[in-house]
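Down below is the structure, laid out as structure tokens.
Missing here is one protein chain; the remaining ones are kept as they sit in the complex.
By written order: A and B. Residues from 1 in each chain.
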Amino acid sequence: MNAPHPPSQPSALRIRQLSVNYDKNPVLWDISLEVPAGKLVGIIGPNGAGKSTLIKAILGLVTPISGKVEFFNKPLKEVRLRVAYVPQRESVDWDFPITVRDLVLMGRYGRIGLFNWPRQADREAAERCLEMVDMLPYANRQISQLSGGQQQRTFIARALLQEADIYFMDEPFAGIDLATEAIIMDILRQLKSKGKTVFIVHHDLNTVEEYFDWVIMLNMHLVACGSVLQAFNPDTLNAAYGKSYALFDEALKLSQQKSSGII
Amino acid sequence: MESLVHLNPYEGKTVFGFLLQFVIRIGYFLFGELSFSDLASDEIQVIVLAGVSASSALVGSFLVLRKMTMLANSLSHTILLGIVSVYLLTGAHDGLSNVFVHVEPINIHAMLLAALATGLVTAFLTEFLTKVARLQEDASTGLIFSSLFALGIILVTLLTRNAHIGTEVVMGNVDALRLDDCKLVLVIFAINAALFTLFFKEFKITTFDPALSQAFGISTVFFNYLLMTQVSCTAIGAFRAVGALMVLAFITGPALTARLLTNDLKGMLFLAIGLGSIASLIGVALSRHFLTVYGLALSTGGVVVCTLTVFFAVAALYRCSVDFSLRDVA
Partner (left out) sequence: MGASLIDYFTDAVLRGPTIGSMLMCLAASLIGVIIFLRKQSLLGEALSHAAYPGVIIGVICAGLILEDDVNDAATAIFILLGAFCTALLGLVAINWLERGFKIRTDSALCFALSVFFGIGLTLASDVQFSFPALYRQAQSYLYGQASTMMDVHIIIYGALAIVVILTTLLLGKELQTITFNRDFAKSIGMKVSAIDAIIFILTALSVVIGIRSVGVVLMSAMLIAPAAAARQYTNNFHIMLLLAGLFGVISGFFGNYISVELSQYLAIRYPGSRLAMPTGPTIVLVASSICFLSLLFAPGRGLLLRLMRVTYFRHRCIRENILKTLWRFDQDFDRDKNIPFEHILQYQSVSRLYLHCILLSLIREGWLGKSQSNVYRLTSDGRKKASQIVRLHRLWEVYLADYVGIGAERVHHNAEEMEHIITPELERELTRLLKDPQVDPHRQRIPPMNANMDGI
């Protein structure tokens, strides 16, 4: 179910047989896919399908038991600076004493390296990113005073500061206002027009066709990966969302208990 | 040795007299008229307590932000067992009394080693209980430090045969601090300051957004263990001065007070250091004052903790009034 792409350009992302276990139980099965550059990719699937796990495995935040991930034919280590990550909003404590501006500046920490401080050029770039997400008036505000949409925009500004070629965003459209949604969509289109590739974990099936031109459908295994026209249709949706996994869950739970000696 | 050669210049002073005298002598010291060995015991107390507060303020700020203060509580208790173990292993159990009764100079290397080992063992055991034995985290923490501390108290009582050792462990003995303690505490502060300056960005990001720091290749695990080691060293430095439990007030108090007053992380750190140091100075001055005026020999560590509490209360009131007036405006 992989759509072909011009062989001259390396794929933005290529995954080969990625499997992730949690306590000996499969969470992601043998995922293999390829995504060309310059696409807005929606990662969709039912709850617990492993969508966030996929991103984490790709970025090396969880260790897979097998599989290879390549960005433009290179491993993550070599292209870290070209990959940006926007985690879920809840993963962070918004009462931390930091201003919007300083949060955005964190985006440069990967590039600045140990023992160095952000310089003037970094600060000016941060200003530009803040402007892009319409958060410049709030630059000096404490993050604890932000609304959900403003928090998300700040997170995205931070990712923009990384000036990456590939972006991974985990549920950026969850719990935000319409204005923020419009801003984020606009940013995504700008990124796409510059040839950047953006992967977004998304939960709302109704907006898939509107937002994305490529889709990865996941339910622990790969259901489909291709352009929205080809891969997003009633058959694939049924394959991803339709099956009952009650038996599978039960067997998995048994296996987990056996492995930890509880029964 | 000091009492023979110098009379304590702070004898019989009230609070203001103390502060005045202190400033004068600092002046002399800075101009080279006074040497280290001339320092009076009160000044040693101020330096040690200020050093302890400064280190504690630094680690405390990050502990509060990382919600790891209970771990600090745990470490400050298990340090006792660490000290006992090191002395047992090096065969110097007679020296164990020294830690608390200060007859001879302490062994700085032994102390720092004890700190390191204790921190790692505590962290490891707590993780083991949580992950492998599947005991909930709050119970694991409580169980580990209580059992290790109980063991420590029993061993220390048996080994030192000192009936008051238990009290000294939690109260510290500020009056018997010596120059070696100054050195230990200042070294620890220097290490802490250096580490936090060098790794400020990394501590900031691993505290605020561990997922992103992992993605950047910055190891959250490494900085966690580094922080715990720093806490252990700070606790050991504080042990003789204020004992196992009050160091927690030094760790949480200034950090929480500073957080009420500022929203900037760097500002919070500096403010916390400042508040802790000033509280130490005022605490020692007040302690001397009470002795002079009322004839009460209060625990200096306790007086400093009371001062820190007053600082917090003042900041809290200030914060309440600010919020209140803001509410009127909005």
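Convention: a residue touches a chain if its C-beta (ideal position, glycine included) is under 8 Å from a C-beta of that chain, and two chains touch if they have at least 3 such contacts.
Because the structure is predicted, anything quoted here is derived from the model rather than measured.
Hidden chain, full complex: it touches shown chains A, B. From the options A:Asp95, A:Glu131 or A:Asp186, the residue with contact to the chain not on display is A:Asp95.
Considering B:Leu49, B:Ile79 or B:Leu129, the position touching the chain not shown turns out to be B:Leu129 (whole complex).
Residues 64, 67-70, 72-73, 129, 132-136, 138-139, 141-143, 146-147, 149-151, 153-154, 157-158, 161-163, 166-167, 170-171, 245-246, 248-249, 251-253, 256, 260, 296-299, 301-306, 308-309, 312, 316, 319-320 of subunit B touch the missing chain (whole complex, contact as defined above). Remark: the residues of subunit A touching the chain excluded from display are 24, 26, 29-30, 95, 219-221, 223, 239, 243, 245, 247-248, 250-251, 254-255, 258-263.
Just so it is clear, only the chains that are shown with their structure count from here on.
Annotation: 43 Å between the Cα-based centres of subunit A and subunit B. The touching residues of subunit A, counted against subunit B in their complex, run 59-61, 80, 83, 85, 87, 91-93, 96-99, 102-103, 106, 109-110, 112, 114-115, 117, 142. By the touch rule above, subunit B contacts subunit A in their complex via residues 65, 198-199, 201-202, 204-205, 207-218, 259, 262-265, 268.
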